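All protein chains but one are shown at their positions in the complex.
Letters A and B name the chains as they come in the text, with residue numbers starting at 1 for each one.
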Amino acid sequence: MKKSPKIKIAMYWLAGCGGCEESILDLGEYLLDLIDKADILFWPIAADIKYDALKDMPDNHIDFSFINGTVRTLDHVKMARLLRRKSKTVTAHGSCAHLGGVPGLSGFYSSESLVKKAYEEAPSLADNKTTRDPAPDPQQLTERPYALSQIIDTDYYLPGCPTPPELIKSALLSFIAGELPQKGTVFGEKKALCSTCPLTDTRPDKIDLKKIRRVQTADYSPDRCFLDQGLICMGPVTRGGCFSQCIKANMPCRGCFGPLDNVSDYGAKAVSMLSSLIDENDIKKITSVIDQIPDPAGLFYRYSLTSSIIKKQGYRD
Amino acid sequence: MNPNPEIVAFFCQWCAYAAADNAGRARLNIPSNIKTVRVMCSGRVDPEFILEAFKKGADGVLIAGCIEGSCHYKTGNLQTAKRVMILSTVLKSLNIEPVRLRFEGVKADDPEGLLRIINDFNNTVSLLEPLSCEV
Partner (left out) sequence: MSRIIKIDPITRLEGHGNIKIEYDDNGVFKAAYLNIPDFRGFEKFCEGRAVEELPTLTQKICGVCPTAHHIAGVKALDDMFNVSPPPAARSIRELIHNIFIYEDHLLHFYYLGGPDLFLDPDTPAADRNIFKVIEKLGKETGGRILKIRKKVRDMHSDISGSALYPVCGLPGGVSKPVSEKDRLRFCGISKEALDFALETLDLFHERILKNPVFISLLDQECMKSKTYYMGMVDESDRVNFYDGIIKVIDSKGKEFCRFSPNEYLEHISEQNDPGSFMKYTFLKKVGWKGIEYEEFSGIYRVGPLARFNVSSGFSTPLAHKEYLRMKDYFKGYPVHATFAYHWARLIEILYAAENMVRLTSSPCLSDKNIRNIPGRINRERGAGVCEAPRGILIHDYEGDRNGIAGKINLIVATQNNGASIQYSLTKAGRELFKNGLSDENTLNKLEMVFRAYDPCMACSTH
């Protein structure tokens, strides 16, 4: 059987944290099979291949590029476009690239105020006894954060923060076998997290939220659906596929796998879900329950602020 | 100031839209900057539609449904009230003035009431700058 030629892959990171890179390393022994079937042409965290080598490659040379991290600086835009030109397919890897991720929350503020806080307002900055050097130029940043598909044409999406190694492996296996999914496919399950959640049997059909409780002060049971105990869990509006990691650690889901298919705004879905669970009908009671939701936008849009329908939000400062 | 704001108004079939019909018959005209959308029940207005309206350039979104207890589908209007309340807290965090979104109950046979609500909302939104959400 003629050995099929090795596929060419590249891994790169924009404003990411390195966690998605670590979960590639978490493939463990499979990494050794991987390098038999694939040539890694670019992977700065682990291999000494420089930009020039990437720039010198012919266009569409790389079969599969995995890009993780949010687009947050002009360099990131440049690199994303360069990798797009050099790659036949691009996969947005991890919630930062897929939805904007946690760094996407910087979209609440202008780039100037982000830089100003860190380099001019931080309490630990050198005080007047020492001459303080100027802050770096905020113009290096894009005016707000972007998910990858808002900057370059993206073929596939690996959800999760980070994407579990098992999911990366299933993507790699299908790529290596040449069975490419439909463009725009988000790996993971098609159903919501609740369907595979270990607590799903304890979730009543009708949840009635009389009170919103918070994990730090609530004495809650690890064996009963968190939502039914008044703890906000994003399971019902989140794509399954993460093996219910947080639930198994007795913590409610924060929605890193993002929305189900053909949902254009994760936050809006969260609003619908929660409002359907508040069974009061007296407006004053409804208001009092709703007021107990801490930082709703920060919670509903924790991973997907940049990919919400309302792109441009006014800046808070 | 925004003298001629873009307003999207969702009218529920049984109360608001009926009231609008009666207003038409009684020669009470609805201001031209109000784009009406007919829905079976106010409960049918998904928060995504509201955000989509803002994204497409609306400066204000009004949802008019039946008054408490008379929704043709029993709890549709309550559902909408809760959604609008939660979405308003989200809009506030997104630095969009919550007054740009309002839900009101009207009676089918009270076109003047509907007009009062529309004009009041129109004035409120016209005091604000155009929202201009980047597409």
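In the analysis below, a contact is a pair of C-beta atoms (placed from the backbone, for glycine too) under 8 Å apart; a residue touches a chain by one contact, two chains touch by 3 or more.
Note that the structure is a prediction, hence the values are computed from the model and not measured.
*Asks:* Which of the visible chains would the unseen chain be in contact with across the whole complex?
*Replies:* Missing chain, whole complex, touching shown chains: A.
*Asks:* In the complete assembly, which of A:11, A:115 or A:193 touches the absent chain?
*Replies:* A:115
*Asks:* Would you indicate which residue among A:4, A:140 or A:195 is in contact with the undisplayed chain?
*Replies:* Spelled out, the listed residue whose C-beta touches the missing chain is A:140.
*Asks:* Taking the entire complex into account, which one of A:81, A:248 or A:285 touches the absent chain?
*Replies:* A:248
*Asks:* To test your reading of the contact rule: which positions on chain A touch the chain that is missing from view?
*Replies:* 13, 15-23, 25-26, 28-29, 31-32, 35, 44-51, 70, 72-73, 75, 101-103, 105-106, 108-109, 111, 113-115, 117-119, 122-127, 129-130, 132-137, 140-141, 161-162, 214-219, 222, 245-246, 248-251, 254, 294-295, 298-299, 302, 316
Everything that follows uses one rule, which is that only the chains that are shown with their structure count from here on.
*Asks:* Using Cα averages as centroids, what's the distance between chain A and chain B in whole Å?
*Replies:* Spacing between the chain centres: roughly 34 Å.
*Asks:* Under the touch definition given earlier, write down the residues of chain A that touch chain B in their complex.
*Replies:* Listed in rising order, the residues of chain A that touch chain B are 108, 263-265, 267-269, 271-272, 274-276, 278, 281, 283, 286-287, 290, 293, 295-298, 300-301, 308-316.
*Asks:* Taking the touch rule as given, give the residues of chain B at its contact with chain A in the complex, in rising order.
*Replies:* 46-48, 50-52, 54-55, 68, 75, 78-79, 81-83, 85-87, 89-90, 92-96, 132-135
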